[in-house]
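Complex shown without one protein chain; remaining protein chains in place.
The first chain written gets the first letter, and so on, giving A and B; residue counts start at 1 in each chain.
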Amino acid sequence: MHIPDGYLSPSTCAALYAGSTPFWYASLNKMKRRLNTQAVPLLSVFAAFSFVIMMFNLPLPGGTTGHAVGMGITAIVLGPWGSILAISVALAIQAIFFGDGGITAIGANCFNMAIAGSLVAYAVYRVIAGGSAIESSRRVAAAAVAGYCAINVSALLAAIEFGIQPSLFHDASGAPLYAPYPLHIALPAMMIGHLTIAGFAEAIVSGGVVAYLQRAEPALLKPTAPGAALPGESAGWAGTKPLWIALAVLLVLTPLGILAAGAAWGEWMPADFSSPAARQQMTAASSNQAPPAQAPAGLQKLSAIWTAPMPRYAPSVLKSPQFGYLLSAMAGAGLIVLAFLAGAWIFSRVRR
Amino acid sequence: MFRVENVVFHYNTVTALDGVSLEIAEGKRSVLLGANGSGKSTLLRMLDGLCFPESGKISFRGDAIDQASLEHDEFAHTFRRRVGLVFQNPDVQLFNPTVLDEIAFGPLQMRWPKEEILRRVEAAMATLEIAHLKDRPPHRLSGGEKKRVAIASVLVLDPEVLLLDEPTAALDPRSQSQIIDLLIGWGGGKKTVITATHDLGLVEDIADDCFLMQQGKLVAHAAPAAILKDEAMLRAANLIHEHRHAHPSLGMHTHPHTHRT
Partner (left out) sequence: MDLLAGAPVKASFIERSIEGLSKGLSFAALADASAHAQTGLLQRVDPRVKVAGVFTLIVAVAAAHSLLAIAAVLLLALTLAIASRVPAASLAKWVWMPVLLFSGAIALPAVFLTPGDRFPGLPVTAQGLRAASFLLLRAETAVSLSSLLVLTTRWAHLLKALRVLRLPVVFVVILGMTYRYLFLMLQTALDMFESRESRTVGVLDPADRRRLASATVGVLLSKSYQLSSEVHLAMQSRGFRGEVYLLDEFTTRGADWVWLTVFLAVAAAAAWVGR
């Protein structure tokens, strides 16, 4: 999911650099205040750790292998602020030194993976793990779900960034100048692969490492589990308020940003799921998982639900099916997160 | 120079130091001798003001070394310049992109003028014969080279006390003897050197004074020759063990055996 140079327009890149800067600044201040002189070595070594994790090939169900970003486990061990910085530094070195991810896209990649990924992972982990004991299996499930959600939110953000390019940036003949696929192709192409393969890679690393640390080094899990010593107390919400606010701001800003950009939606026809070329592209982009032969009926219905109640005077942007797709995809991702939260909660009750 | 009074320290539940008191004389080469886990490395770090006793006191020339005193800018500044520690693992100590940056790190923290920094860095590199490694990144150095760079990065501050943690560990014999020669010659043999080691050979080579430690306690303080002679005590401290092997002329026999690392 490392976006290379040339996929996003300079203005998109600049916006995402600008969006990332306050998070970097705030994280660095928080880390320096909390850790004093320890911040520099801790962040450096963990950035190196994240870099190495991104190079691991992980065995997945079904005999395939995949890569993880590691934002789940980094956020659980370092907390969200440390994780934002460590992963950002790892991404910057990958871009500058190893050509993995573009230099103009460092802001975008950091925003998607380091910032949004770490915040989502931490928030989900804290809420699901709640006040459970350090060695409880609920923490393993919480970590796995956190990793899964985090990587999918990152992928969703990347897909949106890709998907808005063709309608915003094209030449006089209509040829897209940057990422050429509109939202209705970019979203399924990115999300199918991440909801299946990459999501599980992240879930396995986060959950597996938490399970390992419970046995080998429980002390490393303690800093992000302040309520763990007091069983039955639900510490999940109180300590994570600022994170939920940050997350909410992120989610609100995403569609607003799209609106502000004054997107000229509707130039593209809806996704042609039956076209062989489109299917080939989606297959390639989603790690050889064949997409369904029909456009998901649910998606179409959802988009209709969104567009139908829009008042007549709303800008046409809001009524376009593309916008509907986008919002329903976000809602869909939200539903999946909720389903996982509920599942993990039930799972932990049953196991006890 | 250093006075340690009844110091206690735990790592989680493990006792590292259990009521140690000792005094280290200025201008002497002292050795803290002990097996792994005897508490000698912890004590060395305390002398460098990197960790602090749970109870008991440590002082350097009469000034207390504790959290509060090292938070005081001026005191910390002087203390860090006067006392230098060479870590056992050079990878830990070499955290800069190049050898030059590594050696300049300490002087830069002291806010010396640039010309003086460069002059001192050159001198330290010359002493340790590492000028040719100047632009190398640390991950492309051999074990012996890393050790020499680590020592240079401490000596560049011209400290009054040099603390060494297993200085010859994991080095080939040639690098070992180079390091030992250097330590003997440093400062005309008049500076204070405190070495923590389990290497009995090193005691013979460099020590004027020897503290034997065992399970967090000081069990003996004597001249090196006296300690090296007391086989029973060295055996109790896990520094020698019976070793059975064959000699062509004598047949199978056993004798006390030490390990040099």
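Following the convention adopted for this analysis, a contact is a pair of C-beta atoms (placed from the backbone, for glycine too) under 8 Å apart; a residue touches a chain by one contact, two chains touch by 3 or more.
Not measured: the values here are computed from a predicted model.
**Q** Would you mind spotting which of B:Asn6, B:Gln109, B:Ser142 or B:Ser177 touches the chain that isn't drawn?
**A** Answer from the full complex: B:Gln109 touches the omitted chain.
**Q** Decide which residue listed in A:Gly19, A:Gly79 or A:Gly102 touches the omitted chain of the complex.
**A** A:Gly102
**Q** Which listed residue, B:Val154, B:Ala196 or B:Cys210, touches the chain dropped from view?
**A** Answer from the full complex: B:Val154 touches the omitted chain.
**Q** What does the interface between chain B and the hidden chain look like in terms of residue numbers?
**A** Listed in rising order, the touching residues are 45, 48, 50-51, 73, 76-77, 80-81, 84-85, 87, 89, 91-98, 100-101, 104-106, 108-111, 114, 117, 135, 137-140, 153-154, 157.
**Q** Using the touch rule from the top, list residues of chain A that touch the missing partner.
**A** Contact residues on chain A toward the absent chain are 2, 4-7, 9-10, 13, 28, 32, 36-38, 40-49, 51-59, 61, 63, 65, 67, 70, 73, 77, 85, 89-90, 92-93, 95-100, 102-104, 166, 171, 173-181, 185, 204-205, 207-209, 211-213, 216-217, 220, 267-269, 272, 275, 277-278, 280-281, 284-285.
Heads up, the rule we're going with is that only the chains that are shown with their structure count from here on.
**Q** Between chain A and chain B, what is the separation of their C-alpha centroids in Å?
**A** Taking the mean C-alpha position of each chain, the two centres sit 48 Å apart.
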